[in-house]
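Take this structure, written in structure tokens, and hold onto it; I'll ask about it next.
For this depiction, one protein chain was excluded, whereas all remaining protein chains were kept in their positions.
Moving on, here comes chain A:
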Amino acid sequence: MSGESLYPRLEPLLAQVQKPIQYVGGELNAQVKPWDEVAVHWALMYPDAYEVGLPNQGLMILYEVLNERPDALAERTYAVWPDLAALMREAGVGQFTVDAHRAVRDFDVLGVSFATELGYTNLLEALDLAGVPLHARDRDETHPVVVAGGHAAFNPEPVADFVDCAVLGDGEQAVGDITDVVKAWKEQGRPGGREELLARLARVDGVYVPRFYAVSYGPDGAIAAVTRTRDDVPARVGKRTVMDLDEWPYPKTPLVPLAESVHERMSVEIFRGCTRGCRFCQAGMITRPVRERTITGIGSMVDQGLRATGYEEVGLLSLSSADHSEIAQVARELADRYEGTNTGLSLPSTRVDAFNVTLANELSRNGRRSGLTFAPEGGSERIRRVINKTVSKEDLVRTVTTAYANGWQQVKLYFMCGLPTETDEDVLEIAELAVEVIRAGREASGRKDIRCTVSIGGFVPKPHTPFQWAAQASAETIDHRLRVLRQAINADRRIGRSIGLRYHDGKPGVIEGLLSRGDRRVGRVIERVWREGGRFDGWSEHFSYDRWTQAAAEELAVFGVDLDWFTTRERTQDEVLPWDHLDSGLDKEWLWDDWQEALSEEEVADCRWTPCYDCGVCPTMGTEIQVGPTGRSLLPLTVVR
């Protein structure tokens, strides 16, 4: 029977695996609806371990939005660790949802949220465990429709063979439209089979069905053209944008796991989109325009969420939280409301700006000041102009020093390595900065035990950004720069011992680069790596660089391209990019001009405060910036003590 629980067969396996609690569900605010009372069944997957996937906001939002519909149900499924996967194969137990332990194979739709491309092998593992054919072309009308979403879905070409559709942009409304289409098709007796269902889905705003688009390649290995194979699907697929965030106060009842997760706090998204224009940032480019939640909307989500969860900490989430037009008032009034309640408030990593220290002070008014994170991203003033995240060295040192003087003991500085035009000197300036910060900080705070942690990520060029044409730095280049940086930091032990350096080697970044800017030919590499045991590629203990490079060399050779061609090669202006037929609203010419301005180290202002700089999103998508201030304020509440 469809929708039956696999739990009785799963339970004996759970006694034999690590952290079994992650597979049993039953989280606070989880929902189980009767299978037969709804028309459309969604399995929502986060393709990584439960502890990473559970706190994901996107999945939580869609879970609630779908379950609120009387004609639909949604359950969650996560990547299964290899120990359980082996037992499941042996016992013939398929990929299951954690809510009612139903077989993923039984659902109508499998929605997979890709925050990072390194989850692709986990998608293949889940499909295989579920008993769903790996390739979309081998599925029939009894199989779930596999839908990709999340930021990586803005270039789903590397997984085009494995997914049936991709949703571009905000999912809140798109999942409803997809549900309507699937429901109508089922009620009509599934006319035209899977092909007809997918054709109908391809006509839903924001839904891209790769099989209806043919890709041809030129003699140089680059794409010659992408052409649609049916005239009833759009030539270009545009993204979805939810306007008026106060109308979408999700998640209203956030999930609280029993198991430990990577975020032991509740998050409230205070705005969506970002117009700072940091050139490396895909999230900032593809989520435009800025849409703020109002101060009262934020206040009620915080209150409702805390009541529903019992969490002790609330993170005010967005791409650049200090930019909210009412943030000072939000911080002050929330701090007033929760004073003396053991409820902590926090902002995620912020721009380097003295105002952010003031905000952080306010939020931690009577609490512990352990750590504060700033993200200058680039080591030198020059490279910060290239990435359009301009802050002078003096301002940076002054801001961090202010933080120490205000009782913050540990400051984390986040940088990238391998940015376009970067030299060793740009990276070495990180060491100079850290040393100055500690020196000035010790003086300002009068303490010796302050610490600065320098955290470095390798830069990966992403689609739909001005750096989409850039040559990615090789793993060797990244590793070399990190090595000289470490030596520079350790040169003076009296200062160096107060500085921590955290980084990963450059290899995973190269593979992320292949998957980010890859085209459909890369699908063969992903499949090969999965067949050879590749899973959990975001985890260093599971990631194998050699497996990826060997698979890439062997699978791409027939096309006359290779790993370097996809990663360290700079693209020309006229090259057809694999994602050109997917429309984020950004004008390709504007992106190119911005890329040229990056190379000449010119900055661009933020359109939130200054006139429109013609990136193209608002006119193309029919959207507009939605910001306050609203002039409203938070009323006192009886709060949980």
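Assume a contact is a pair of C-beta atoms (placed from the backbone, for glycine too) under 8 Å apart; a residue touches a chain by one contact, two chains touch by 3 or more; residues count from 1.
We adopt the following convention: contacts and distances are computed from a predicted model.
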item	value
Listed names "Sulphur transport domain-containing protein", "L-glutamate gamma-semialdehyde dehydrogenase", "Radical SAM-linked protein" or "Aspartyl/glutamyl-tRNA(Asn/Gln) amidotransferase subunit B", with the criterion being the UniProt name of the chain not displayed	"Radical SAM-linked protein"
Of A:16, A:188 or A:596, the residue in touch with the unshown chain	A:16
Identified contact with the non-displayed chain, of A:260, A:443 or A:554	A:260
Residue among A:312, A:479, A:564 or A:601 touching the omitted chain	A:312
Sole residue of A:25, A:156 or A:420 that reaches the chain not shown, by the stated touch rule	A:25
Absent-chain interface as seen on chain A, which is shown	7, 11-12, 14-16, 19-21, 23-28, 256, 258-260, 264, 307-312, 340, 342, 366-369, 407, 640-641
